[in-house]
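Have a look at the structure below before the remarks.
Note that this complex is displayed minus one protein chain, with the remaining chains in position.
We call the chains A and B, going by the order they appear; numbering starts again at 1 in every chain.
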Amino acid sequence: MEIIVTGVLLGGTYALIALGLTLQYGVARIMNLATGETFLAACFLAFWLFTAYAVNPFWGLAVIAPLAFVANWAIYLFLLQPLVNRAKDEAMLEVDTILATFGLLFLVQGLLLRTFGGAYMSYTFLAERFELFGSQYGLNRVVAFLAALLIAAALYVFLYRTRYGTAMRAVAGNPHSAHLVGIDVARMAGLAFALGGAITACGGTLLSTFYTFDASMGVVFTIKALIIVIMGGVGDVRGAAIAAVILGVTETAIASLVDPGLTLASTYALFTLVLLFRPQGIFGTRRS
Amino acid sequence: MMRMSPSEIRLAVAGIAVLAALATLPLFDNGYYLTISLNIVLYAALCTAWTLFSGPTHYISLATAAFSGLGTYTVALGIDALPFPLLVVAGGIVAAAMAGLVGAATLRISGIYFVIFTLGLTELIRQIVTRVQTKFGKSTGLYVFTDFTEAHIYWMLLGLTAAIFLTGWLITRSRLGFALEVIGEDEEVARHVGIDTARMKIVLFMISGAFIGMAGAMLAPRYSYVEPPSAFNPMISFLVVIMALLGGTRRFWGPLIGVIPFTILMDLVSVYFPNDSSIVIGIAFLIIVYLLPQGLTGRLEQLWARMRHPQEHDKAAAAGERP
Partner (left out) sequence: MSAALTATRIRKAFGGLVAVNDVDFEVREGELLGLIGPNGSGKTTMLNLISGALKPDAGEIALSGSRISGLPAYQIARRGVARTFQLVRVLPSMDAEQNVLAGAAVGGRRLWGAPARKLARELLALVGLTGREHIAVADMTYIDQKRIELARALAADPKILLLDEWLAGLNPSELRIGIELIERINRQGRTIIMVEHVMDAIRTLCARCIVLNSGRKIKEGSVTDVLSAPEVIEAYLGDDDA
């Protein structure tokens, strides 16, 4: 039972990085391999704000999220849009964006290493015990989960109840048709990419309150985000959230019951199962 | 089918001469130049084997470190019991088997799943091997004691590289190579002309994996103590991708052009800017995407064509037809 709750709490935070990537891949069609770095950079930034200026991470969100929004917007505009424009077909674009975001991954990782060194970081914030269903959990995990829930809900409202959000969903479903009904696809893509980055950064900020991290962890986060997005069905927001929770629970279960060093193995086991039996993911539609 | 044109024969003779010359290197130097040449030859083998698959199919494999690590570990496990040549072959087989599994799971779907899967594969195998080692072994590493010197390893890798080149050359002239080219151009069309795209990709991935596994196996004697983090180092995968793309993957000999300068560069970086290797790699990827999408060989071939084109342009104009 403890495992399930811990897993769900963890999964909730993973959900944000997956939601961010879903926006970036589903709408902007960019498989952003650097998403883990945005996540991690947010961790470090939150850490720095807390330890150097005693800024509560939740206030930190108000700084980090807009920063990530602007940074990702710039990345899309200067780095990725030229690739979109020159790609002759989707396969070429995929390869180009993979390589470009890969380059970004290493660049950011290198900068993080330079700035913060290679040591493991963590900070104590809301570390008091919180009782839930008869067991003790860190208050920070619970609060982070609730915050993630709020952000995800806000995203849902944005996507399903506002004009911009609906336009984004239209672009994700069929960019050509969206263009025909007058939606500025390029602008929506850029907006989605920036928004995705902001949400990912929120996830990172929240995770930093209870997780120990180091500068080389970005790739692991990217891999988890990618796998969650694929498991949930590419472009589907509900699927990503559910898949994130499944991953969180599985990972916690393997770490507690079998071996904490096999977390990646459990992730891959899930991934392989999805690829073999349902490659379109939980909510995905089979693209012919 | 084995008929070679005069220019091809000249190239082959030149190649053999170069090979012979390179083989004499250990006689002249036993220190720095041998070490760096060994690295160059190692990456030449890895990158050419990588390009055998990723060149024609355009699928970016990040599994190189996983395959070479499996080769290294096969040797480390069996070094006290079995003869070395057998272990090298075994390393190749183990890597090929892994390639077959990964290929069967991911190559029937789109290329992006393949890239993602291979991205974490090395880490995954490292975690599993570490766990198995700590549970069933006394320590996380294995000792490898042999009589092989760096020169021996250098010669072995040189021979392997030659074998990979030969295989690449044979494939490009064969129907298999043509089918792979068609797959790389338009997979849907490939299917509609009767090509079993899934099987071809898997077979080719296994061939490429086998060679990479053998390279890893040959490398094992270089370490006296083989540990998962060094055998399964994801950096190897990334460096191979950069060097191959830098050189250009449209020709199977393209990566060689990228290997030599980049190996030297990385060596300099590790000496003068040891903490900044990530930044260098990041910049390298960005340069490849934005400035050299077809690699150096692609860029050179473009210039070559443009130099010849003005002549064709003039000839056609003189004949009165549109070029």
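In this section, contacts are C-beta pairs under 8 Å (C-beta built on N, C-alpha and C of every residue); 3 or more make two chains touch, one makes a residue touch a chain.
Source: prediction; values computed, not measured.
Colleague: Write down which of B:83, B:194 or B:274 is the residue touching the left-out chain.
Modeller: B:194
Colleague: For the chain left off this view, which of B:62, B:157 or B:179 is in contact with it?
Modeller: Answer from the full complex: B:179 touches the omitted chain.
Colleague: Tell me, which residues in subunit B touch the chain that this view leaves out?
Modeller: Interface with the chain not displayed, on the subunit B side: 1, 175, 178-179, 181-182, 185-186, 188-197.
Everything below uses one rule, namely that only the chains that are shown with their structure count from here on.
Colleague: Counting in whole Å, what is the centre-to-centre distance of subunit A and subunit B, each centre being its mean C-alpha position?
Modeller: Spacing between the chain centres: roughly 32 Å.
Colleague: Touching residues of subunit A toward subunit B in the complex: what are they?
Modeller: 31, 33, 82-83, 91, 94-96, 98-100, 102-111, 113-114, 219-220, 222-223, 226-227, 230, 259, 261-265, 267-268, 271-272, 275-276, 279
Colleague: Which subunit B residues qualify as touching subunit A in the complex?
Modeller: These residues of subunit B touch subunit A: 58, 60, 105-106, 109, 111-113, 115-117, 119-121, 123-124, 127-128, 130-131, 234, 238, 245, 275-286, 288-290, 293.
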